[in-house]
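Here the complex is missing a single protein chain, while all its other protein chains stay put.
Let's look at chain A:
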Amino acid sequence: MGNTSSMLTQYDIEEVQEHCNHTFSQQEIVSLYQRFCQLDRNGCGFISADEFMSVPEFAVNPLFQRLLRMLDGLNFKEFVAFLSAFSSRASLQQKVEFIFKVYDSDGNGKVTFNEMLDILRDLTGQFISEQQREKVLTRVLEEAGYAKDSLLVQADFMKIVGNSGLKMEVEVPVD
């Protein structure tokens, strides 16, 4: 049993490393490949939503649906690029860019009030009413100097959440 790194050549590893801007070491890429093969049970080259949902820790995450949409149909190279924001070698810019991409569901480079509301809804569920959610979001936006109909770009996100206190790191287990 077991998909060993013998399926991944040195060229493959270097290509993946190039694609993720060297945020992962070669050993980490090998570990990620083993993990990818472990999750991709039917071996079709990408991890289906069902296969992601078989990880209970992922399935109980409030943002699972949004992430599933971003992870849909990714091959291994793209999978590593997706996770690169969580590497300890990733820059603050890359991390903020990732957060921005999660919010920007239509990918037009601008985050609207509704897109922010969508994420807030995922995070709070039925425990805040829709009106209250809108009120809360409007209020904190105004206090931060943004009108309700403002469109936030990545630079705004950098200003708001981008500071050295941002911790978004995951360790890839390397045996």
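As a convention for this text, a residue touches a chain if its C-beta (ideal position, glycine included) is under 8 Å from a C-beta of that chain, and two chains touch if they have at least 3 such contacts; residues count from 1.
FYI, contacts and distances are computed from a predicted model.
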item	value
UniProt protein name of the chain not shown, from "Glycerol-3-phosphate acyltransferase 3", "Trafficking protein particle complex subunit 2", "WD repeat domain 43" or "glutathione transferase"	"Glycerol-3-phosphate acyltransferase 3"
Listed residues A:E18, A:D72, A:E130 or A:E169, member touching the removed chain	A:E169
For chain A, residues in touch with the removed chain	1-2, 32, 35, 38-39, 41, 52-64, 67, 71, 83, 86, 95, 98-99, 102-103, 116, 119-120, 123-128, 132, 136-137, 139-141, 143-144, 146, 157, 160-161, 166-173
